[in-house]
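The other protein chains are all here in position, but one chain of the complex has been omitted.
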Amino acid sequence: MAEEVDHKHKLYKLMSEQEAVSTFVHDGTSFTVGGFLINRESDCVFREIARQGQKDLKFIEESASPGVDMLIGTGQVVKFDTAYIMHRQVGGIVGMPNIERCLKEGNPRPVNMGGFMSTPDYKGNEQPLEIVDWTNFQVALRFVAAAMNVPFMPNRSSFGTDVPKYNKQIKFMKDPYTDQPIHLIPRCDLDVAFITVQKADRRGNGQVWGYEGCDVWKARAAKHVVLFAEKIVSTEEIYRHPAHTIIPAYCTDAVVYLPFSSLPFPVYGCHSSDGFITMDMLLSSQTRDSWKMWMDNWVFGCKNNAEFCGKIGWEVLERSVKSAHVLATIPD
Amino acid sequence: MAEEVDHKHKLYKLMSEQEAVSTFVHDGTSFTVGGFLINRESDCVFREIARQGQKDLKFIEESASPGVDMLIGTGQVVKFDTAYIMHRQVGGIVGMPNIERCLKEGNPRPVNMGGFMSTPDYKGNEQPLEIVDWTNFQVALRFVAAAMNVPFMPNRSSFGTDVPKYNKQIKFMKDPYTDQPIHLIPRCDLDVAFITVQKADRRGNGQVWGYEGCDVWKARAAKHVVLFAEKIVSTEEIYRHPAHTIIPAYCTDAVVYLPFSSLPFPVYGCHSSDGFITMDMLLSSQTRDSWKMWMDNWVFGCKNNAEFCGKIGWEVLERSVKSAHVLATIPD
Amino acid sequence: MADRKVTPEMMAEKEKWNQIYKVCCVASREFKDRNCVFGGVGISFLAVAIAKQVHAPNMILVAEAGYVGFTGVTSMGSPADNAGGFMAMCHQGLFDMFRDQQAGFMDQACLGLAQIDKFGNVGVSYVNPLIRMNGSGGGGDISSSAKSVTYVGEYNPRQFQAKVDYITNPGFLDGSKNARQKAGLVGEGPSAFVTDRGIFRFDPETHEMYLSDVFPWQDDKEIAEIVDAAPWDMKVAKDLKIIAPPSEDEANAVAMMDPLQGYRITQFMERPSAKYILMGRHDLIAYNYNAILVEESLRNNMKVMI
Partner (left out) sequence: MADRKVTPEMMAEKEKWNQIYKVCCVASREFKDRNCVFGGVGISFLAVAIAKQVHAPNMILVAEAGYVGFTGVTSMGSPADNAGGFMAMCHQGLFDMFRDQQAGFMDQACLGLAQIDKFGNVGVSYVNPLIRMNGSGGGGDISSSAKSVTYVGEYNPRQFQAKVDYITNPGFLDGSKNARQKAGLVGEGPSAFVTDRGIFRFDPETHEMYLSDVFPWQDDKEIAEIVDAAPWDMKVAKDLKIIAPPSEDEANAVAMMDPLQGYRITQFMERPSAKYILMGRHDLIAYNYNAILVEESLRNNMKVMI
């Protein structure tokens, strides 16, 4: 194994997307992405991990980015902690069709769904995908506890429900001060957080506009933090909006200059979503064969995010930027 | 007792400083101020409470505003939770002389200092002032726990020290996940937080520039929140810097338009400190008699904060504003 | 109830509105001005947004990703939709929103459901034997801690269960007195389930769900059918209320927030923009078609809002 590099204490931290993924994602790595659900989430990471082929990955996110389904389809993810998947969509379309195929067909591997249901009659030898259910707040609290370097956070959600019944990591205790019931939510063990930000400098100060999601906490919870920056700015420009630096340089291991890293999903003040490519992906993914064709075309057929952008069409992206600017722009 | 008014659901929440203090501070009330130590803390509150005369007050702050010493001198405070007082100053000046007189003379009441020392040979009948020691982070965590509506927060400070030895509210436990030691810090029970902000609208959206201190948490921990605004702006102006709204309208009970509410202490981007009046107060306070004269002149001799400002001199304050603007201004 | 008559006018009104209008316009009336209201996604957001536009202009709309007090110029595709940032009082984070909710600042919330039992316990993650639903998301937290929760959804008798397969959202638990409080929950529980075939509420004493409001076109037979479909002895309110059909203002609010006709045309493939998708087109012309519709709508709405 290579000598451990102290990335966080480097003065300048620029890397390419390929380098950032290969440096921080290995077989068995646990990771998350910033943003929430689809917005300002680093979708490019899922495509790059699919290309690089790391195995036995663990993914954790409050409401999961659809990208994780891609890595479940490639068989690269073996553990998935979440509160929500966009699974049931209008017109009977399945949002996470690879998860569905794990459940129904054990393909590419069987799934243990939160201890509540699992792939019936599975005869193969693949290790099951473990899905663990939480609420959004509880997943957030796992990041919060890790960010604070404490073993757990107290929480009042889910009393009387089946969530703590099937998720034994949620512990029940009587508060020693008042003897009232409280749930404990354990910290997560997180190797890498990939976070898309509107601005960053080379030192790794990441600035966000719009909602913050859990990025403040993810950036402290993860051993390594990679920023995908829509724009690289000077540290002097960072000084202009210091309250927007939700990720200070001391958290950051690498900065990747990568506009449109969230595509096909939107970034506040930068660009809109691409409903066409999203819908195409979703419809194509409904069968495993057509999903594989989609992957060959849009993922394996692109060397990097720029080629993915090129395939969508730069003129469409230019239009998408204009569209986002109707609602907001990011100040210099 | 008057009917409970639902201040938080009012559309517009403007009040005078007198009304805000008399509405939310009663005998026995627990309160805090925003900011940290001296900066952007609502010093006007201590003067107004001294004028109104509420009794048996409880005060909690990480590193305490010097103003609390005034209310200890008037005998109005009976409980004081803190991590720090600016007590030992250059040249043997005592920073909290009224606390010192409580300790040495039992005047105006004796003091129990964190269970470690107390007024010797006290013969009077006054209830002792209880001082409870914490660290800054622990006091902050008391606000955090209350803000989250949970009974405690886990913490790793103070293992092996005398802080948890004398403060029995800090509980030791073994983390049920790893069996490692952890401290529990109990939530605080807080009636009112008075917070100075650079901008607020009438609905109670409070915006802060510069450091945030614990104001995010205090505003959620307190049953009632009063904002002292350096500037009242329209809600449209609030929309321009939504990330600076660290106190959304739903937290706020009252908004007081009160420039210079922190005087003689500074507010980022608004005005500097007044070292002369601070030093005068400190030197005058070294004996009880001269402290009383100072109080008669600067506190009881002023009807409100505007008269206090007038006594300092508006031309001095204008100069103080210019001085602060060398470092920062608040954008429109 | 005996003297209620269903007129042809009522039946015409019934046909006039699709299920989304029937659910969302009616549910919007549950939300009060000046309240702080947690909107879900899709139709549960739409219901809240209609309220803000029609009768509750000072409602503080919150979305779990971190948007507070925004104008709702368009319906949100996700709780982190860029539109949530527009004319917002505060941008914060997801943890912050749930913290503030657990602290009791959220007065009301609107959510969808898959299964519900007699005491308002809800499941949204799993349906036996092998159906995975979306998962609780923030719903488990919201139903635990928001002061009150209004559920919305198209009526389906399968939603009403004697026992929810997997409870994600606590209702009144076993229905016993103070059951929620004893369990450690902060919020006061569900207040209504608004469907296109009536509103269900909870008895303040027994916490049992009953039918409390029906549309003017729902006759005794239909009411009996709904009540009989429930796996418990569902009661009907003695003073059963009649729901006013969607108003013109409410309908306008839906139209205003629906540039791509996602609510007005319920079948995905029948929406105008679907033709480009069906053609497999990803080009600028296709993209432009949707973008122009959305942007025009936003610009028009901004004029109204500002």
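Note that the chains take the letters A, B and C in the order they are written out, and that residue 1 is the start of every chain.
Criterion: a residue touches a chain if its C-beta (ideal position, glycine included) is under 8 Å from a C-beta of that chain, and two chains touch if they have at least 3 such contacts.
What you see is a predicted model, and the numbers here were worked out from it, not measured in a lab.
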Please provide the labels of all shown chains that the missing chain touches.
A, B
Candidates B:E17, B:D69, B:D215 or B:D253 - the one touching the absent chain
B:D215
Of A:Q54, A:Q198 or A:T245, the residue touching the omitted chain is A:T245
Among A:I85, A:L129, A:V150 or A:C214, which one touches the chain that has been omitted from the display?
A:V150
Selected from B:M15, B:I49, B:M70 or B:A140 as touching the chain missing from the view:
B:A140
Tell me where the left-out chain touches chain A, residue by residue.
9-11, 147-150, 203, 205, 216, 220, 235-236, 238-239, 242-243, 245, 248-251
On chain B, residues whose C-beta touches the chain left out of the figure
35-40, 62-63, 82-88, 90-91, 93, 95, 99-100, 103-104, 113-114, 116-117, 120, 133, 135-138, 140-141, 143-144, 155-163, 166, 180-183, 209-217, 266, 268-269, 272-277, 279-280, 283, 312-313, 315-316, 319-320, 322-324, 326-328
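The rule we apply is simple: only the chains that are shown with their structure count from here on.
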From the centre of chain C, which other chain's Cα mean sits the farthest off?
B
With chain centres taken as the means of their Cα atoms, state the distance from chain B to chain C in Å.
42
Intercentroid distance (Cα basis), chain C paired with chain A, Å:
28
Flagged in chain C as touching 2+ other chains are 85, 91-92, 96, 102, 186
Residues touching two or more other chains, restricted to chain A: which are they?
155-156, 180, 182, 209
